Every structure is written in C-alpha cells, then in structure tokens.
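In this view, the complex is presented without one of its protein chains, the others remaining in place.
What follows is chain A.
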Amino acid sequence: MDWGAIFGNAAVELISPTTAAYALAALGLAIHFGYTGLLNFGQAGFMLLGAYGYAIPALKLGWPFWACVLTALAASVIFALILGIPTLRLRADYLAIVTIAAAEVLRLIFTTNEFRAVTGSANGLSEFQVDLLALNPFPPGRYGFGPFVFDNRVWFFLVIAWIVVAIAAVFTWLIMRSPWGRVVKGIREDEDAVRALGKNVYSYKIQSLILGGLLGTLAGILFVLPRAVVPSYFQPTLTFVIYAVLLLGGAATILGPIVGSIVFWVLLSFFSGFVSRAVTAGWFPFMTQVQAGQLRFILVGVAIMLIVVFMPQGLLGNKKELAFVK
C-alpha cells in the first residue's frame, strides 16, 4: 500500500483553496451561531449567491473581477435583509426554518431550465475566472515542495483564499473583542436582558446576519474559483458540513472554524485514500470501489461524533464553558 500517496494527498488538503473556503463559511456561521446565537441553516444559500453573483456578471456582462465581487456582496446583503427583517423579531427557530427553505429556493431557481441562458441551469457556468487570472503573478508551470505541488493557477487561488481568510479572521477578532461583540454575545445568552439594558437587539441581529452572510458569500467565491459553478454544490448538506466544521473547531472561537476545516478535509482525504487503496489491495473483500467512496463519509462522521462526544467544546473551545451547559 502506498502510504506516501495517502499522506501526501491528505497533506494537500491542509492548504487547499477548498479548505480555506470552508473555513471562511464556517467563520461566518461562527458569527451567526457561535457569537450571536442565530440559527442560520442557509449558509449554502449565501455561498451560492457568492458563486453566481461572481460568475454571472463576469461571463454575461464582462465585468472586471472587483465589480463581480461587489455584485455578489450586494446580493448577499439583500438576501440577509429579506431573511432577517421578517424573522428576527420572532423566536430563534423561525430563522432556521426560513433560511433552510430560502437557500433551497435559491438553489432550485439556479437549477431550473427556465433561466438556462443566464445560470447555465444544472450544467452551471465555467471559465468565469479569466479576468482574475490575467492578474496571476505566478509564472506558468507546476512547482512546489513535498506534497504541495500545484500549477500556477491553483497557487494563485490558494494565496488569494488564505489572504481573505486571514483578513476575515482578524476582522472577526476585532469586532468580537469590542463592545459590539459584547452586545452580540449578550444577545446569544438572553436577548430580553440585553433589550432591558437599552440595546437595539433587532438591529444587532440584522448586522450579525449580514456580516456572517458576507463571509459566507466570500467563501462561495473562493470555493468556485478553482472549479466551475454548479448548483448541486449548494445542497443543504453543504450547510450541515459547515456546521460540522464549526462545531469541530469550536463554535465561539476565531481560529476554531479554520482548524476545524483543516482537520475535516485532511481526515476526509486520508480516509478516502486509505479506503480506496485498501479495497484495491483486497483488504475489504466484501466491498466494491463505489461503496468504498461512501465509506469515507461514514468514517469522517464517526470521527466527528467522537470529537463532539468527548470534546463538546470543539478543538479550540473553552472547556470551562461546558461546566454550565446543560
């Protein structure tokens, strides 16, 4: 068995652009769920708006990349307002119901053949990165060290992705240590108490929804940059996986989502490589190659369950908090 290749492939996930995109989406959820206590189950919807908000103006209108990013962010703010204004005055569960439904509505709208000319329907959109790639400072070719050998295109997206993640992490850290962050954390604990202290809870919840959504939208852009935009990426499972990443790392932490995403992708790649090679080597005679492809998700699921059972605070969470959580 080629252990070198298994570990090599797993190591690649340490820094891959997809890992960065999941980390950023999870950071958005940390703002929503971990800090403000908003149950947003539609992070996939925010990511979808990022992907299409970037790709459609780039392909159909020929806009420069920065205008495409702004379009995506504007769409995200509007989406957050539509979701938040009617639901954030209600109990927390209503936001969960509305967001999961709204994200599905978006995905189906982008899948339907009705708008094929714009959205590409189920086939999606590709080659929308041309404008951005013109700025690629890396010379053509494949290079790197150890297992980290990529072509210049991947290096470029990888660097952009991690720079964006770093900026977002610093931004989140800054706001969460400020009095703004204090209010938001108070809302998570008991919004009536915060209201009684003269804070406009509704406004803070909307701000938080928009902010976390914007990070989700940026994550959507980062996620599709190395690939094509296809609506089936943005299934509700994507949101659940991002929740898993968040809980894995620690819900109310800055670095938790990033560590969680790295651990998740490295584990996934490792199990995938291991199981598929093990089947080829005849270690699991009862299993076909296709079944092996599914087994990796089972193993990752078990690994996450173990972490959540034995470390409910997540990898970076504060263990002290657990003493008071029933």
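Criterion: contacts are C-beta pairs under 8 Å (C-beta built on N, C-alpha and C of every residue); 3 or more make two chains touch, one makes a residue touch a chain; residues count from 1.
We take it that contacts and distances are computed from a predicted model.
Protein name for the hidden chain, per its UniProt entry and selected from "Heme exporter protein B", "NADH dehydrogenase subunit F", "ABC transporter ATP-binding protein" or "3-isopropylmalate dehydratase large subunit": "ABC transporter ATP-binding protein".
From the options A:Lys185, A:Arg227 or A:Arg277, the residue with contact to the chain not on display is A:Lys185.
Although one chain is not drawn, the whole complex shows that of A:Leu61, A:Val118, A:Ile163 or A:Ala196 it is A:Ala196 that touches it.
In the full complex, chain A makes contact with the omitted chain through residues 171, 174-175, 177-183, 185-186, 188-190, 192-201, 207, 211, 320-321, 323-324.
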